[in-house]
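These notes concern the structure reproduced below.
Shown here: the complex without one of its protein chains, the others still in place.
Showing subunit A:
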Amino acid sequence: MGKRVLLIEDEPNILEAISFILSRDGWTVHTHEDGETAMQKVVGFPPDMIILDVMLPGRSGFDILRDLRGTDTTKDIPVMMLTARGQEKDRELALRLGANHFMTKPFSNAEVRDHVRNLMEA
């Protein structure tokens, strides 16, 4: 039984692609599409790792990250953030808020796989 990763992303095609890549690498992938209820999902099901999109319906990924880092049970879960906006200040904000890694779309499948592996080993 592989480690559990929670994928929070609202674009169905991207969800499917990342799920495919990580499942192939031995992960158990869970998905969630809504920003508003993302926090509850994480708390009710603490995963080993989170991949979090910035632009989510209901609530932004930055706000969720801030909550994750401010909550005892979730503050140590590694978080990798995804964004399609590609602005430098977004990266800075993510790292300042405590993201472990920040990745800009589009990405190669190998990049996703390698960064997730690295984060778990660290």
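Here is the rule we use: a residue touches a chain if its C-beta (ideal position, glycine included) is under 8 Å from a C-beta of that chain, and two chains touch if they have at least 3 such contacts; residues count from 1.
Basically, contacts and distances are computed from a predicted model.
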Task: Omitted chain, identified by the protein name its UniProt record gives, among "histidine kinase", "Sec-dependent nitrous-oxide reductase", "Aspartyl/glutamyl-tRNA(Asn/Gln) amidotransferase subunit C" or "ABC transporter permease subunit" - done: "histidine kinase"
Task: Given A:2, A:57, A:70 or A:98, the one touching the chain that is not displayed - done: A:57
TODO: Go through subunit A and note every residue touching the omitted chain.
DONE: 10-14, 16-18, 20-21, 24, 55, 57, 83-87, 104-110
